[in-house]
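Only one protein chain is missing; all other protein chains are in place.
Presenting chain A:
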Amino acid sequence: MSETATVVRVRGLAKNYGPAEVLRGLDLDVHKGETLAVLGPNGAGKTTTVEILEGHRRRTGGEVEVLGTDPGRAGRAWRARIGIVAQHASDLLDMTVAETVRHFAGYYPDPRDTDDVIAAVGLTAQRKQRIGRLSGGQRRRVDVALGIIGRPELLFLDEPTTGFDPEARQQFWQLVRGLAAEGTTILLTTHYLDEAEALADRVAVIADGRVRAIGTTAELRATAGDEADVAWRDGCERTAHPTALIARLAKEYDGEVPALSVTRPSLEDVYLTMIGSKETTS
């Protein structure tokens, strides 16, 4: 991968809050045009990492480059090239969708068309409504509209679908896929596996302030190796050679093994093992 194709480059990132080490040597690359999901449990350091990349927080140590610039020293021109959808915003409640999006468009050198953006996030019918009267999911769409109005090269989405109902999530995913298809590089944090699987080209699992694994969901699943759980009426066994076990069982039962099932670990099992909340092997 050449340097120009790396949009985010992080090496040995460290962050302490007083005596607490939240990030301890985190490495991460985000390639141009990809959607990377940062997955991890609460308190793993996802939001801290993202806020350092956005220039919102100082780091304690390590190297960070976002769009070729250190976010700790970046200026207006750099901010015009990124878009941020942060958590927990409750501002702008008295303003309408259209007023707000039009106002924010004025901050950028080459904004997208206001009406196009409102249509893209599916709020055309609500464009004259005050943001305070929208549902939670609709408000999040306003956040996204403000995040993309400046035509960002890199978009940060921090736990964007927390609290969504299933339908709103599906619609939101559709919106994110559309942005990715237009070539926007997206860095998404989430603690939903299905969201990472649905949207991301690659997934980085963060736990305890470090990246534990990074790759496509298929690659992550492969790290579990060949082990599978074989279960039947009278027992169950985890084995790297399930076929041999079943052959043995077939002999024992002289034919059909009662209530036989073979289960490969799900991505969730792999993930839970990685973040250490399930029988760790290391």
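Everything that follows uses one rule, which is that contacts are C-beta pairs under 8 Å (C-beta built on N, C-alpha and C of every residue); 3 or more make two chains touch, one makes a residue touch a chain; residues count from 1.
In this text, contacts and distances are computed from a predicted model.
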(request) From the list "ABC-2 type transport system permease protein", "Predicted Zn-dependent peptidase", "Carbon monoxide dehydrogenase" or "NADH-quinone oxidoreductase subunit H", give the UniProt name belonging to the chain omitted from this structure. (result) "ABC-2 type transport system permease protein"
(request) Among A:110, A:167 or A:254, choose the residue that contacts the chain missing from this document, as touch is defined above. (result) A:110
(request) Quick one: say which of A:34, A:99 or A:201 touches the chain that got left out. (result) A:99
(request) Specify the residue from the set A:91, A:116, A:167 or A:256 that touches the hidden chain. (result) A:91
(message) Even though one chain is hidden, which residues of chain A still touch it in the full complex?
(response) 17, 48, 54-58, 76-77, 79-80, 82, 84, 86, 88-92, 94-95, 99, 103-104, 106-110, 130, 146, 150
